[in-house]
Structures are given as C-alpha cells and as structure tokens.
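Every protein chain except one is present and positioned as in the full complex.
Every chain is named by a letter (A, B and C) in the order it is written, and numbering of its residues begins at 1.
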Amino acid sequence: MDKQQTQEFIARRVALELQDGDLVNLGIGLPTLVANYVPEGRDVLFQSENGFIGVGPAPTEEQIDPCIANAGAMPVTIVPGGSFFDSAVSFGIIRGGHVDVTVLGALQVAENGDIANYMIPGKMVPGMGGAMDLLNGAKKVIVAMEHTAKGNPKLLKQCTLPLTAVNAVDLIITEMGVIEVTPEGFVLIEQNPDYTLDEIKAATGAPLIISAALKQMA
Amino acid sequence: MDKQQTQEFIARRVALELQDGDLVNLGIGLPTLVANYVPEGRDVLFQSENGFIGVGPAPTEEQIDPCIANAGAMPVTIVPGGSFFDSAVSFGIIRGGHVDVTVLGALQVAENGDIANYMIPGKMVPGMGGAMDLLNGAKKVIVAMEHTAKGNPKLLKQCTLPLTAVNAVDLIITEMGVIEVTPEGFVLIEQNPDYTLDEIKAATGAPLIISAALKQMA
Amino acid sequence: MDKLIRLEDAVNLVSDGDTVMIGGFLAVGTPERLIDALIAKGTKDLTLICNDTGFVDRGVGKMVVAKMFKKIYASHVGTNKETGRQMLEGETEVVLVPQGTLIEQIRAGGFGLGGVLTKTGLGTEVEKGKQVVEIDGEKFLLEKPMRANVALLFAEKADVRGNLTFHGATRNFNTYMGAAADISIVEAGKVVQLGEMCPDEVVVPGVFVDFVVDGSEL
Partner (left out) sequence: MDKLIRLEDAVNLVSDGDTVMIGGFLAVGTPERLIDALIAKGTKDLTLICNDTGFVDRGVGKMVVAKMFKKIYASHVGTNKETGRQMLEGETEVVLVPQGTLIEQIRAGGFGLGGVLTKTGLGTEVEKGKQVVEIDGEKFLLEKPMRANVALLFAEKADVRGNLTFHGATRNFNTYMGAAADISIVEAGKVVQLGEMCPDEVVVPGVFVDFVVDGSEL
C-alpha cells in the first residue's frame, strides 16, 4: 500500500466504529477521510469545532460559501438538519460529553492512554487547537494513524513529547491492526493479515497483548 | 401625598438619575414606575432579566403577545432595536457590569450599603430572583422605597434581616430625600421640603450626615 | 434520527424520584402540555430545578399544587402561595438560588465545567456551607454544576432533528437545560421537516434534544 492507500485503509476501518445516531468530530488530515466511508444507512452527524453540526461533502465550484468551512479552513457544505453556533456552544458540546466519538491523529500514544499530538518542542509548535478539549470531553477517543513514523514506534510505554491529554485514548487504529487501550496496556484485537504478529510487536514500543478473540482486520 | 402619589414622586426623582445611553434594570413594584418618567429625549434602554433589552410600554389589548412579558409576568412590548436572549446572556449582561443602573426596592438598607430585600424568615420567603446578581453586577445601585415601613426606619446602622448583598447600594431615594451611601455613612444630599431635617433624621435608624451642598429635592 | 414522540410516551420517560429541570419564567416558555400530562400520570417525589414555581394554575405551579415535588431549587417562589405553604409547613424542601447563578450552574452541568465562580451571594445565606475561592485577591463563591434526569422544555419551533427556535422571552432556561439532562423532551409549538429550518436560525442545536412533542397536534 502507498501512503494514500494506507490512509484510506485506516479511515475505512475507523468508519466501522461509528454507530447509528453518533455525533462525531474528525481531526485534520487522515481522520477527515473517515467521513467518506460511513457505512450505508448509518445516521452519523459530524461536528466541526469552529461552529457547526452537519458537515457535508465538499462543495461544487458554485456551492462554495466562504462562510462555510471546516476547522481546517477547507470549504464544506452543511447537511439538512445541521446548525451553526459559536465556539462557546461548540466546546460546550465537546467538553460536556455530547460528542460520541472523536477521531484524531497522534505523534505518540502511551499504553495508559496518554497522547501527544500537538507539538515537538523547538521544531513544530502548531498548538493544540481543540484537541485537548476533545480528548477530555468526547465519550470515545479513537486515534487513527500510521503505526510508526519513519520506522520508529508511536505506540510507547510512555510518551516523550509534551502530552495533549492523560489517560484519554480508547482505541488505536493503524494499518497493522486495531489496538484497545486497557488497564492492562495495549491489546491487539484485530490484525491486518498483511503483517505477522511479530512484525506488529516489533513496530510497537510497548508490550502488546494479543487478544484471545483476535480477529482479522476488516 | 397618598401611597400612589408618594410612589410616583419617588419614581420621578429616580428617573432623573438615568443618563443618556444607559441600560437600566427596574425591579418589580415601585421601581417599575420609573420607566414612565424618563426625561424627554434621553435615550435609555430597559433590560428585563427574563430575557430582553428594550422593554416598551404596556401593550394595547390587540398588541398583547403572551411570549412578551416582563420579569414580573406583566405583558409588555419591545421597542425597535430591542433583542431577546436567554437567561445565561441576561445574567452575563448583569453580572458582567453591562447594566448601568439598577433600581430596586428594599426592606432594609445599612449605612455601609448592605441591603436586605428578599425574605423575612418564617413569614415571607419569595426568593431573591435576580436581585443578588443585580446588586453585585450593576454599575450603580439605586434603592427606591418609602423611607419607613409602618413608621419603622428602613435605613439602619445594620440590617437585621438576611442580606441580599453586602456593600452594594450607592443611592437611596425616598419621599423624604435623596441619600448617598458613602464610606462615612448616609449623606442626605437632597431634602423634600415637605419634611424638616429633624423629621428625616427621626425616620432614619442610623446617623444622617447633612451634605454641605444640600439641595431641595427635584 | 427522527426525534418525534407522542405525549403519552414522553411522560413515561419521567420516573418517580427523578430530578427534573423545567423551562420557563413565570409560565412564559413553559411546556404546559407536558406538565398537564405528567400531572394526569401522577408522578411523585420529584426534585425540581426551575427558575420559579409559576402560579397555582399556570406553569410548573400546577405540579406544586399536585404535590409532586419533595425538593425544589428555584430563584423565586413568591408568585405561588402553595409553594410558600409547603415550604413553611415543612412538606417540601425549597432551596433558593440566585437566578444568574442557577442558569450558570445548569450550563456548567451541561457543558462539562467543574463549577461556577461568582460574587453573587457572597456575605449572604447563599454562601453558607460553600467553598470560597480566592483569585488574584478577590473572593468568589464556588457554585457546583447542576444536572437532571429529565429536562422538560418549550420551544416555538423544532425540526425533526430537535433543532430549536424561540419567540419573545421564552428562551430563558430552555436553552441550556437540555444539555444538562440525561433525557431532554421539548414541547414545540410547531414542528418542521428536515431541511425546513435554516441552520443560521437555530438557537439550540438538536444535539441537546432527545425527543420532540408536536404541540400543534395537542
């Protein structure tokens, strides 16, 4: 798989996690792709933290409205039944636990659910945007990312970068598999058959428990 | 003066305190009458804490809209340029210091500005409604009331009833005069010539300083 | 997600012993049909969170007369003599809460905030038993978030997704109670279909609304 195929593979698997009636917030980058793979007939609404519920598909040239953009400043549309609101309501929705699922990328995830995804000191300091609020407030936090960065593990015993939130991640979905964050640590519950268990373990910087009910990654 | 004339006399004097551009919140009862005496040409807006700015005159029979009532549940109108909002915004306006003047009644006012106006334990316990927030948040607090209750002073060295707020009152306007609450205590700055200074002092339950610039009550 | 529900089914969502938030301000913006149906059903031992207790024959006051509450949180109960009687005779516990504090406590409960820091109530009986937090030398009262099992709300118009709009002074507490309750039910004066409400027009997004009763059919 090339990078784009890898990202699409991950996004497709994440989409299966979304349940009927869910309100979902997608981070920038790979997570945004998830919207393209929501299973047919499943009623899912997307929130954009800059101020609306009901993020729709990209507009046609004629549909573009400069006032309707997502949290990454990309032009989008709003679906029927959507609504606009301000940042205070938007983060009331997020902080108050009204978002069912958030899907975010990460630089590092620790086996206790700690996550680092907003800065590399001295190098890249974009800021946390809404990520800290999402990680604290969303009912379920899914990290969608490539398993390693330039061959280095991103799933670790402890994060070395500044944390975005402690104890926040529930599920990690990568091109290698689906990993639950449990009190016992990382548990592999689905395996991409393109990778052996040894390969996945080698790419993971913390002990990886293999679920007794391990399934093939959908 | 009978009771009604007394109340109108007080309300008329209170109205002179309102400045051009002021946002004003009027309590129930006597304070409500103040709206009738705003000096010609003075641009004053009234806030109703149940959720709007721009309280207008009482509606005609045909104008009555059950959704437009003041904080005392009396039908009112809204003036052009008015706006409706919820209680969170309404008390953001109040608590945040955006109300220039509030006019409230009182059971007791102490010489340090303490005020009691929401309950008589065991007898009358209506509740504070928005009064505690108004007393803490409004830029200027005017108490409009009769000077005594059944002959008993309401201006006291200390309140004996449960307080609505401490150190909150700026000005007291009664049928006898206009009294400033200062660090030195009550200062009479205007006198209703219908009462002698001795009568006013006798009706006041705390020392009353007579201003060197004492004026006749307008 | 069509959120329409029949009135009979809606009232079955309220159980004996529940804490209920009910919108409205002196019976303006109160869900009268939901209240009537609850009274007919005879739910009991409820705890009420509401701005006031309305009138004996209007608003939430009808439920007071029907003795449905064991405890009441309100800012004002003076317009309903039955509340006063029950309170003074010890039949019902009444906790008086400043209006601006009450709406912020509800907002905090719905928006995932740890509490409210306000000067309102400092130095009064409201302060008793509560934590005072000093911030940069200034004192603030810490008021805790409020939540409920069920919220009963009124709106002028709802769409089938539960997006709401309002007319006049009916917003009051209706805008935040839905966020702060496990289940929120809106009695809408009118219901419109998906896409018939402009997303710019929405005052309360449907994420805070679980069920809508079409008031125009009652």
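Here is the rule we go by: a residue touches a chain if its C-beta (ideal position, glycine included) is under 8 Å from a C-beta of that chain, and two chains touch if they have at least 3 such contacts.
Since we're looking at a predicted model, the values are computed, not measured.
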Chains in view that touch the one left out, judged over the entire complex: A, B, C
Absent-chain contact - pick from C:Gly109, C:Gly168 or C:Gly215: C:Gly168
Selected residue (touches chain absent from view) among A:Gln7, A:Thr32, A:Thr164 or A:Asn192: A:Thr164
Chain B, residues in touch with the chain not shown (by the definition above): 21, 23, 43, 45, 47, 52-54, 78, 80-85, 89, 91-98, 136-137
Positions on chain C contacted by the hidden chain, ascending: 104, 108, 112-119, 131, 133, 135-136, 138, 140, 142, 144, 165-168, 200-201
Contacts of chain A with the absent chain, listed as residue ranges: 48-52, 65-69, 71-73, 78, 84-88, 90-91, 94-95, 114, 118-119, 122, 124-133, 136-137, 162-167
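Throughout what follows, only the chains that are shown with their structure count from here on.
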Most remote chain, CA-based centroid, reference being chain B: A
Centroid distance [mean C-alpha coordinates] between chain C and chain A, Å: 35
Where chain A touches two or more other chains at once, by residue number: none
Multi-partner residues of chain C (each touching 2 or more other chains): 107
